[in-house]
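Inspection log for the structure reproduced underneath, given as C-alpha cells.
Missing here is one protein chain; the remaining ones are kept as they sit in the complex.
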Amino acid sequence: MANSKFEYVKQFEQPDSLLPNTWIVVRLDGRGFTKFSTKYAFEKPNDKRALDLMNAAARSVMSELPDITIAYGVSDEYSFVFHKSCTLFERRASKLVSTIVSTFTAYYIHHWPVYFKDSPLSPPLPSFDGRAVTYPSVQNLRDYMSWRQVDCHINNLYNTTFWTLIKQGGMDGTAAELMLKGTFSADKNEILFKKFGINYNNEPEIFKKGSVIFREYELVEPDPGTNNNVVEEAEKTTTAVPEVKSKSQLEKEKKARTKAKIVVEHLDIIRDEFWERRPWLLSGKPGKVPKEKP
Amino acid sequence: MANSKFEYVKQFEQPDSLLPNTWIVVRLDGRGFTKFSTKYAFEKPNDKRALDLMNAAARSVMSELPDITIAYGVSDEYSFVFHKSCTLFERRASKLVSTIVSTFTAYYIHHWPVYFKDSPLSPPLPSFDGRAVTYPSVQNLRDYMSWRQVDCHINNLYNTTFWTLIKQGGMDGTAAELMLKGTFSADKNEILFKKFGINYNNEPEIFKKGSVIFREYELVEPDPGTNNNVVEEAEKTTTAVPEVKSKSQLEKEKKARTKAKIVVEHLDIIRDEFWERRPWLLSGKPGKVPKEKP
Amino acid sequence: MANSKFEYVKQFEQPDSLLPNTWIVVRLDGRGFTKFSTKYAFEKPNDKRALDLMNAAARSVMSELPDITIAYGVSDEYSFVFHKSCTLFERRASKLVSTIVSTFTAYYIHHWPVYFKDSPLSPPLPSFDGRAVTYPSVQNLRDYMSWRQVDCHINNLYNTTFWTLIKQGGMDGTAAELMLKGTFSADKNEILFKKFGINYNNEPEIFKKGSVIFREYELVEPDPGTNNNVVEEAEKTTTAVPEVKSKSQLEKEKKARTKAKIVVEHLDIIRDEFWERRPWLLSGKPGKVPKEKP
Partner (left out) sequence: MANSKFEYVKQFEQPDSLLPNTWIVVRLDGRGFTKFSTKYAFEKPNDKRALDLMNAAARSVMSELPDITIAYGVSDEYSFVFHKSCTLFERRASKLVSTIVSTFTAYYIHHWPVYFKDSPLSPPLPSFDGRAVTYPSVQNLRDYMSWRQVDCHINNLYNTTFWTLIKQGGMDGTAAELMLKGTFSADKNEILFKKFGINYNNEPEIFKKGSVIFREYELVEPDPGTNNNVVEEAEKTTTAVPEVKSKSQLEKEKKARTKAKIVVEHLDIIRDEFWERRPWLLSGKPGKVPKEKP
C-alpha cells in the first residue's frame, strides 16, 4: 500500500533554518512558576534547591549537546548559546529549541527527587517554553549575556529587600511594595544595611550573579603589555570565511569537548576579564585541558 | 540601575506567529529512540508498555492544554492538532512547540516508573524534538492525519512480518530484510498467514491503527437521508469571518472542554465516519456531554 | 578560475515560499503619490487619466502573468490575486512581489505619455512598493477584496464631499476638514445633495467602485431553484487534494487564459452575484469562451 496519496501534506512544512554565521541563543523559561513555586513551598526570595536543580538540568543539557558553548541561568530561566559556526540540526530553529527544552525538562523531572527529597512531584508537572534568537556579532552576544545578568542583579536586589521587609520587618506585601516603589539600588542597599544590618555584597554569589556553565580548559593570563581586546579578537577570528572542517576534525573537536569538565560558576560575565581568560568561549575552538594536579 | 544599555538586544527577537485561520499540527518525535529502545529492551515489533506510556503522556498534554482538539500517536511520535480558530500564545510557533514538547517530556519521565517498574531511567534520558506545521483546509488536515495512520499501517505490517520471520522463523535480520524487499501488503499478509498461521487482522488495534486521543461528547448519528459530507460542512462552518468570542464565552468553552472526558482510542481516522460522528473535532465547538449511566 | 571560494555566500539566502493551498494577494502602492500627484497636477478628487493609466498598467501585468486570477485597483494601489493552487515561481514571496511590481512600473512609465500627453515624466520618477499576503479560505479572500472596495467607497465619498466644499463651496481645506469631522455617510450624501445638488449615486462607477480586472468567459446564470452558495461551492471544489496537473494540461489552461479577453470593469465585488456569475474566478478553471456575435 503506497502512502503517496497523502504524502503531499509534507509540502506544508516550512523551512526555519537560522541565518548562518550568527550566534544562536535558546532561552527557556519556566511555565507558571509563580504558582508552581508556591505549590512546592520554594523559599523566598531564592530557593537554593530550586536553583541547584535548574543548574543540574542545564549541566546535563550541555553534557548531551557538546555544541553548546556556554549557558547562563537565573531564577526559572536558562539561556544556551551555540557558536556562530555551529551547524547542528542544520540550524533549524524548532529542532534546536525543542531538543533543548525537552532535554532540560527530562533532567529537571528526573533530578527533582535529589533536590526536593520530601516533596514528590504531582501533576500538573513543571514545564518550560523556549525560543531561539540570533545575534550577528560578538558584541551583540555579550550584550545579551550582560542583559540577563543585569536583570538578575536588579531582580535579586529588589526581591532580597522585599522579602527582608516582610520576613524580618514584619511588613505585608503591599506595604513592602509601596516602600520600594521608585527606589534606586542605593536606597535598597541602605534599607538592607541600616534597618537589618545586611550587607548585600555578602549575599551568596549564586543569588547575586546567577549561574554560568561552560567547559573548563586552562585559563589564559591576560598579557598586560598588549591592548587585549577580546571582542575585537573574536570578531576577527570568527567572521572570516566559514572553515570547512573535515568530519574527522569535527569528530575530534566534539570528543575534546565531551572530555572537558563542565563547570557551574557564579562569575561576572559582563566585564571583559571573564571572556579574555576563556578565549575558547568566543573562538569556538576547544582550549587546553588543564593538567591534573598530583 | 537601569538595564537600558543592553536591552536593545530584544530587538533581535523575530516574530514567528503562524498564519491565522489555519490548522496547526505540532508533531514530536523521540530522539534516538532506536538506541533508547534497545537500552530498555523494548519488545519487538511493539512494546505495549512503551505505547501506553506515550499515550499517558499525550493524554496529560491534552489535559493541560484544552486548546488541543485531537492527537494521534504511533511508535515514538505524536501529533497534536489545534483548531484553525485557536489563538493560544498568539499562535507563536516556538511557544506552541516548546510547551507541548516540554509538557510531553515531563509526563513521559514522570510516568515512566508506572509502565517500566523494573527499569529505572538513567542518563542519557529520553527526549523529544518537535515542529509546527499549518494546514489551510480541513481536507489538508484530514490528509495529514490519514498520512500518519497509513504510515502506521505500513510500518506495523512490515515490522510484524519482519520480527515474526526472526522470532518464529529463525531468520536473522539480513535474511528477513531480503525476503521482504519488494513485497506488497498482500505478500506480507500471506507470509504471516501461510507460514505462521497469523491473521494480521487479529493483531491488536493499538498496533494496527495507532492511538487517537480526543475529548468525548455524545456521538452524532449520521442522518442517512442527507448527503452528509463532513468536510464540506466543516469548511463551511469554520472558514467564515473569525468569530470574536467574548472572554467569558472563551472561558466557558474552556471549562466545557476541561470537564469533558479525554479518551484514548484505536480507531480508523481515515474514513469519514470517525469525523462525522464527532463533529466537535472539526467545528471547534464542544459537543454534548453524555448523560451518565445510572 | 573556480568561484568556489566565495560561493558559500549563497547559503545566506533564506527560503520564502508561501504556504501551499492559500490565496496569494500581492498589493502594490504608489510611493509618495501625494507629492507626485501635485507635481503633475492630478485632478481632485479623482483624475480619470491617472486611474486609466493604473488600469492599463494592471491590465498589462495580467496579460503577462496568466497565473493572476483577478485584480482590484483603487487610487494609487492595486491588488493582484493568485489562485490557491498557483505554483508560479514556487510561490516565492520576493519573486512574486518583485515581478509584479517591476512589470507594473514598466507599463506605468511606458504608457504615461498616452494618458498624460502634455506632461512628460521627469525625475524623480513614480515608483511602487508591494507585499504578498496569503489567505487560507475563499471567505478570507473575498473579505480582503471587500475590505479594499469598502475602503474605496469610504474614501471616495469623503474626498468627493471635501473637494466639492472647496471647489464649489469656496471653503479652504481646514474648514472643509472641520465640517466633515465626525460625519457619517448619510451626512456627506446630504451635504452633496442639499448644498450642491449632487446625487452621489450618479458619480462615475470607476470613482465609486474602483476597477476590477479579470479574464472574461461566458457568465453563468444563477439557478434560482438552488441555494447557490458560491463560497461553499468554492471551498468544496478547491480545498481537496491538490490536483497534480500534467504539464500539457497546465500548458493548455495557460493557453486558454492567454486567449481570453481581459476586461476592466467597475462592479460590486462585495455581493455574491459577482462571484456566482463568474465561477472561474474561484474555481481556478478557465470558463467557456463566449461566442462571437455575428
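In order of appearance the chains are A, B and C, and numbering begins at 1 in each one.
One rule holds for everything that comes next: a contact is a pair of C-beta atoms (placed from the backbone, for glycine too) under 8 Å apart; a residue touches a chain by one contact, two chains touch by 3 or more.
All of these numbers come straight from a predicted model, not from anything done at the bench.
Looking at C:V101, C:V138, C:L165 or C:L192, the residue that reaches the missing chain in the full complex is C:V101.
In the complete complex, the residue from C:S85, C:S146 or C:S283 that touches the missing chain is C:S146.
In the full complex, subunit C touches the omitted chain through residues 1, 3, 5-10, 12-14, 16, 28, 31, 60, 64, 92-95, 97-99, 101-110, 121, 123-135, 140, 143-144, 146-147, 150-151, 153-154, 184-185. For subunit B, the residues touching the absent chain in the complete assembly are 5, 8, 11-12, 14-15, 17, 19-21, 241-242. For subunit A, the residues touching the chain absent from view are 19-22, 84, 134-140, 143, 231-232, 235-236, 239-241.
Heads up, the rule we're going with is that only the chains that are shown with their structure count from here on.
Taken chain by chain, the contacts link every pair, so each chain touches all the others. Separating the CA-averaged centres of subunit B and subunit C is a span of 42 Å. Centre to centre, using the average C-alpha position, subunit A and subunit C are separated by 51 Å. Shared interface positions of subunit A, i.e. residues touching 2 or more other chains, are given as 5, 8, 12, 14.
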